[in-house]
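Take a look at the following structure, please.
In this view, the complex is presented without one of its protein chains, the others remaining in place.
Each chain carries a letter (A and B) given by its place in the written order, and its residues are counted from 1.
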Amino acid sequence: MTLAPPPPASLTNAAVLRVDGLRVAYAHERGAVRAVDDVSFTLRPRERFGLAGESGSGKSTMALAILRMIKPPGRIEGGEVWLEDVALSRLTDEAIRRLRLAGIAMVPQGSMNSLNPVVRIRDQIADGLADHGGRLSRRDLGARVHELLGQVGLPSQVADKYPHELSGGMKQRACIAIAICLRPKVIIADEPTSALDVVVQRQVMETLGSVQAGLGAAVILIGHDMGLMAQFVDRLGIMYAGRLVEVAPIRDIIAAPRHPYTRLLIDSLPSLERRGTLRGIPGLAPLLRDLPPGCAFHPRCPMAEERCRSDKPVVRPMGPDATVACHLA
Amino acid sequence: MLGYLHRNVSLMVGVVLLGILVVFMAVGALTVDTSNAQPLSVPTLLPPSWDYPFGTDRQGRDLLAVMVAGTPLTLWIGFVAGFIGVGVGAVLGFTAAYYGRVVDTLIRSIADIGLTVPGLLVLIIIAVSLKGSLTVNQMAIVVASLAWLNPTRTIRSQVLTLRERGYVEIARLNGMRGPEIIFRELMPNLLPYLAATLVSSVSAAILASIGLEVLGLGPVEAPTLGMTLYWVFFNAAIINGWWWWWAAPLVVIVMVFLGLFFLTVGLDEIANPRLRRAA
Partner (left out) sequence: MNPLIELRDVSKSFPVGTMGRQRKAALDRFSFALDPDRPRIIAVVGESGSGKTTLARLLLGLIEPTEGEVRYKGDDLRALSAAGRHAFRHEVQAIFQDPYEVYNPFYRVDHVLTTPVRKFRLARSAADGRAQIEDALRAVGLQPGEILGRYPHQLSGGQRQRIMVARALLLRPRLIVADEPVSMVDASLRATILGSLRKLHEERGISILYITHDLATAYQVADTILVMYRAAVVEAGEVELVVKSPQHPYTRLLIGSIPRVSTVRDWAAEQPQVERNIAATGCNFADRCPAAMARCLTAAPALFRTAPTRAAACFLYEDSPLLPPGEVATVLAPACDAVATTVGGEPEVADNI
């Protein structure tokens, strides 16, 4: 792995997390498949950053790569992730393990269904606390568990329950409680509400928001629902075929998306204002092992030109907060 | 296929072990005089030599001829009992699981109760109550009388999980009825599983038949592997140091069971994709 040079001092102060040229590849029968291709972005303290894209666009892989949790046949090919001024690639496995939860916490996809069914919620939270060297007396532990449950809006009786006694929304909040038990600086939530009904989704997102505000942590929200992004995040990154094709503050990206894919993704959300406006995105998401030349989106792009078929667009800055990878922007 | 065997090591070991036995039986049948497997055919109690590679026993049998004649007999008992067991088990298991309700309760209860009774005890009672000495085929039927219990139960539970699949509902919407759904939709997906069940039933049946025979309840006239062991014990061959008498059947029996065991594990891997090794 190549070591990136230390970041300039100005940036370390501005960013809690900085992803720099991250690349992840999976070994495949016919050569390597690049699931995350040269992705860079920064996360400011307390910022809510969204990562959206269709299934297979590489958004979940990127979350795992940030935490160095990619398992073979996958491999981090290059790039660096900085948590404040610590370069994660230089840490030992043990240091990385301690960093998960304490530095960067993850609420993985489907985590509410991965709670241990035969262990009480109290003990599952306590495991998180103990796992990472937090030595607490029984009393302190109990107090901390109750404090955490309170933070995610659960009554303290929940501590004595088993997962099957809780509703989906309560389980998801318990997962958030486990994730924040060591006061992380960054919370990565991968589709935290995908299995929940909209009413519960709203409550869980409100919980996540209040927890984040209380901790002063930054959040990366991974998902495909542009409506959820619009209502929750401050800045949004759009992934397509492993690349971050557009990043912009949420209002700007919704009012005036620069990338045609972003436009289509926003339009594909069914409106509640006007009927007869349901639109899809033409074509199918490309297979990562068989990407078209030039811009990977050009076969589906309504605005594609000749150069889109041959030249891969580079990521260009568009003002201080935004980037885009499109010839036409 | 060869590539697959290479990845599925258990299946390959099983096939090779059983293949050696098949070659031994085939070559033996062509070259060895199997009438020497009867008593008083050859000189008694000779250790292995050039003329009698496996030695001879106290009653004047050529142990090589006994192995060549007896191995297929033992396997035959196992296969007949195993096939009957899985056949009956499949019919009952499919019926119980697909139709449910009273039919299911009835079949499941009978199988569950049957499984709690020690099998060998029942077999002993059946074997003893039959008049006179058994033939090989009667032996197979006796063993088969209990061999359907386990397959019924396991096939039923497999069908229960398959029955809830979406494609069964689509089949119903496509106008299919019970028996057709069982045969066209469920059965093909259970074939590897049925094969694995068959192999394990065969080995269970062989074990049961050997158990009965060692107790002297088998076909006295036939030189099966179990009966050979019965004569070993009857004549106290182990204490008397006539090692070749028990060595030959023991090696064959171990090969049969190891072969069938590895075959089951290998077939399980095919039937259960979660165990399948990554390509």
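Couple of notes before you dig in:
Here is the rule we use: a contact is a pair of C-beta atoms (placed from the backbone, for glycine too) under 8 Å apart; a residue touches a chain by one contact, two chains touch by 3 or more.
Predicted model only: the values in this text are computed from it and were never measured.
Summary of contacts with the chain left out: across A:39, A:264, A:301 or A:322, the touching residue is A:264. Contact with the undisplayed chain is limited, among B:118, B:132 or B:175, to B:175.
Only one of the listed residues, B:10, B:41 or B:189, touches the absent chain: B:189. If you put the missing chain back, the residues of subunit A touching it would be 54-55, 168, 197-203, 206, 224-228, 230-232, 250-251, 254-255, 264-266, 268-272, 275-285. Residues 165-167, 169-176, 185, 188-189 are the ones on subunit B that touch the missing chain.
In this text, only the chains that are shown with their structure count from here on.
Centre-to-centre, using mean CA coordinates, subunit A is 55 Å away from subunit B.
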